[in-house]
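The complex appears here without one of its protein chains, the remainder shown in place.
After this line comes chain A, so read on.
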Amino acid sequence: MNLSFFDQFMSPCFMGIPLTLLSMLLPTLLIPAPNNRWVSNRLSAIQLWFLNTTTKQLMSPLNKKAHKWALILTSLMMMLLAINLLGLLPYTFTPTTQLSMNMALAFPLWLATLLTGLRNQPSISLGHLLPEGTPTLLIPALILIETTSLLIRPLALGVRLTANLTAGHLLIQLISTATMALLPIMPVVSALTATILFLLTILEIAVAMIQAYVFVLLLSLYLQENI
């Protein structure tokens, strides 16, 4: 079938049955649940070690109250990791390339941190709008700027993830199209383009993992300010 460049970003639909929910849920099923054996297999051991290390690192700058968020942040990170990495395989649909999904993840979580801060410690939360040591004349302008930056956070979170993944996938497709088109004409340039594609693939793997981590890290940072 002839694919256009945007077929990979269309919500998957098979014979009229929308598969969007499956595409969002199935990647997490690939992460095995810990069984009740004391010494488990290699995959469970590595996964447990990885989860412990990342959760400890993520939660260490947060205070005791914020540790209630450990479960949701770690599971969010695992889901984003799985979805992003699986999207690098050919003919797969990556749900995180859709702005709707990323905004649906970013907006409620950011709003939760904001409301927690405003509810429990309103003056400290509002105090974050003015950095320390600003000259008196700049205070009004700075408050406006900080409020804008606060309100733009969910947008930034969602769009960052979407843009990174979409751009990466699109680049992979474009360069592979270029490779294919150059193959009968100038094979050497095609080989060069293939090299670029290899490097880009490695970059995309790194980006997939980093973007998931950055999403969760920024949320934990917003939580740190507010809880």
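Everything below uses one rule, namely that a residue touches a chain if its C-beta (ideal position, glycine included) is under 8 Å from a C-beta of that chain, and two chains touch if they have at least 3 such contacts; residues count from 1.
Assume contacts and distances are computed from a predicted model.
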item: From "ATP synthase subunit b", "Proteasome subunit beta", "LLGL scribble cell polarity complex component 2" or "Eukaryotic translation initiation factor 3 subunit H", the hidden chain's UniProt protein name; value: "ATP synthase subunit b"
item: Hidden partner chain, touching residue among A:24, A:129, A:194 or A:218; value: A:194
item: Candidates A:70, A:163, A:205 or A:221 - the one touching the absent chain; value: A:205
item: Option from A:29, A:72 or A:180 whose C-beta touches the chain left out; value: A:180
item: Touch list for chain A against the chain that is not drawn; value: 1-3, 37-43, 45-46, 49, 88-91, 172-173, 176-177, 179-180, 194, 197-198, 201-202, 205
